[in-house]
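All protein chains but one are shown in place.
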Amino acid sequence: MSTTLLPTNEPTREPESRSLLPETRPLPGWMPWALAVAAVGLSVLLLLALGSLNLPLAVVVSVPIFAALVGLASARLEGTRRAKDRIVTVVVYTCFALAILPLLSVLITTIQRGASHLTPYFLTHSQRGIGPRDEGGGIYHGIIGTFEQVGIAALIAVPIGLLVAVYLVEYGRGALARAVTFFVDVMTGVPSIVAGLFVYTAILLGFGTTPKGVWGGLALSILMLPVVVRSTEEMLKLVPNDLREASLALGVPKWKTIVSIVMPTAIGGIVTGVMLSVARVIGETAPLVLTVGATDSINFNAFDGPQASLPLIIYDQAFRSSPYAQDRAWATALTLILLVLILNLVARGIARWKAPKAR
Amino acid sequence: MAKRIDVSGLNVYYGSFRAVEDVNMTIEPRSVTAFIGPSGCGKSTFLRTLNRMHEVIPGARVEGKVTIDGEDLYGQNVDPVAVRRTVGMVFQRPNPFPTMSIYDNVAAGLRLNGVKKKSQLDGIVETSLKGANLWNEVKDRLDRPGAGLSGGQQQRLCIARAIAVEPEVLLMDEPCSALDPISTLAIEDQIAALKEQYTIVIVTHNMQQAARVSDTTAFFNIAGSGKPGKLIEMAPTPKMFSTPSEKATEDYISGRFG
Partner (left out) sequence: MATTPPDLDKPSTQLGTTRSASGVRLGDRIFRGSSMGAGIFVLVVMAAIGTFLLIRAIPSLTSNESNVLTTQNFDPDNNDWGIAALAYGTLVSSIIALILAVPVAIGIALFISHYAPRRLAVILAYVVDLLAAVPSVIFGLWGLRFLSEHILPIERWINDWFGWIPVFGGSVNSASSLFTAGVVLAIMILPIIAAVCREVFLQVPRAHEEAALALGATRWEMIRTAVLPFGRPGIISATMLGLGRALGETIAIALILSPSYAINASVLEIGGSTFAANIALRFGEIAETGRSALIASGLVLFLITLLVNMGARAVIARRKEFSGASA
């Protein structure tokens, strides 16, 4: 391999694995590992010299040193082009680590600080009569509120969202359809606090009513609607046109074709999209701050009086410095993350299970 | 129950583009009529105008007249849905409904049109599957997904599905082009049997197939890209394949172009 000029059968897709040019030698396989060890050693020494050695900082410092060492070694042995390629590879891998890090940190912190307080008692009792500095209490009132508010949001957003998607895929043409597509996209970018302000101005001020769970659900439905439309639209587009034609050619009216053939074919994807949209709004806090009021008691009726919710409990308790409030905040956060996670996993499960097999 | 189709002065447009120009023809009941011609000559487009399926394509529209036993297909108050119940269609690629079982596929057209009685459906499903010569292969697994069948079986399932609603006319748009030779043969046998009851119109690229299955053959051609397709010649199949009266037909049939 060292001096051959013959074109070999080796795949050349991986330029660093083999070289056809005699004057350059690829980096030996052990080299990056050795350089990694060297980089860690160097960074530890450097930090010791500066007198600020700790683990996170050592990791942070090792990465650029490693990139520099690999770059230098590669430039020496393989030329600068390969060196650049190797440095970029290190950078790209680092970027990925940077994305994982906060996720892991959030998850680990929440589990560490919340798990021990997430007890059956916590899930089945409210905060009623328990001050922010007191121990105990639970989030039963918040669980009820969150389920009812998100349920109301889904009841509003899902039917409308499905209809909009049907309009865009099956009927829409021309300027109106283009406008709807565009504004559905833009609607995904409406800040959640603005959705809350809208419900506050249009409903609470407009009708002179008081904060209730249902208004929170209404605000959430505005955030949910474009997500439902987008995902459903994608799924309906995946349904082969053949099936629509087959049904129409049987003398089935178009609306029945859509309801009985097109929608059932796409149902797995549609349900997945709806569940993901639920997962997205279940943790929304800002619109609720403006629309549902606040209470520490159980209120089953979303149409009467203020209602609690999980995100609002976290928001409220997080501000309080009492260790008990902190415990409650983390335990509630863990509950919420678990809910979101379960929704996500179930949604993916449905997507896989219901994926059209023969297409 | 089979019906005669009369077409006069028919033009098909996609937007402002004229795809098919001035077709006049008569299709006899209880016969098989084959449309042949090079790709893009408008034969499939024309076929779709016989049950108004072209209306599914955005921008497509028709001028001229099509009558079925004297009744105008494009009359003022004619419902395209009713037309399609009278004139059924089988497509190029087998397209069973993937969410439905074999039984449900065949029953789909009836169920969606309001027939709910199980005993009635059972009878029709059986006769339709027998009519499509599929009954013996699937009678023990009617509740299995239709998409699990082989390509040729799927296409016969689609034929069963189409005849279950008891149309008068059956349109077939290259029904064998996605199938292997054995499955093709099975479908061709089927067509021969079906013409006892139905008026059948079939579009095909395969001239041997046209010669084998059809009683009448119509040749469509196109003068060049961007020009509309035209009906060049229509004659009984034996005459068409032995002594066509148009030079273009002879050239096409003998493989000199297209």
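Labels A and B are assigned to the chains in the order they are written; within every chain, residues are numbered from 1.
Everything that follows uses one rule, which is that a residue touches a chain if its C-beta (ideal position, glycine included) is under 8 Å from a C-beta of that chain, and two chains touch if they have at least 3 such contacts.
Just so it is clear, the structure is predicted and the values come from calculations on it, not from any experiment.
A.B. asks: With the full complex in mind, choose from B:Ile5, B:Ile36, B:Leu50 or B:Ile68 the residue touching the hidden chain.
C.D. replies: Of all options in B:Ile5, B:Ile36, B:Leu50 or B:Ile68, contact with the hidden chain holds for B:Ile68.
A.B. asks: Hey, which subunit A residues sit against the chain that's not shown?
C.D. replies: Subunit A touches the missing chain through residues 12-13, 15-16, 56, 81-82, 84-85, 88-89, 91-96, 98-100, 102-103, 105-106, 109-110, 113, 160-161, 163-164, 166-168, 170-172, 176-177, 179-180, 182-195, 197-198, 200-202, 205-206, 222, 225-226, 229, 251, 253-256, 258-259, 276, 279-280, 282-286, 289-290, 311, 314-315, 318-319, 326, 329-330, 333, 336-337, 340-341, 344, 348.
Criterion: only the chains that are shown with their structure count from here on.
A.B. asks: Which integer distance in Å separates the CA centroid of subunit A from that of subunit B?
C.D. replies: 49
A.B. asks: Spell out the residues on subunit A that touch subunit B in their complex, using ranges where they run on.
C.D. replies: The contact residues of subunit A facing subunit B are 173, 240, 242-253, 256-257, 260-261, 264-265, 267, 356-359.
A.B. asks: Hey, which residues of subunit B end up touching subunit A in the complex?
C.D. replies: It is residues 51, 53, 56, 58, 81-86, 88-89, 91, 93, 95-99, 108-109, 112-113, 145, 147-148, 158, 161-162, 165, 167 of subunit B that touch subunit A.
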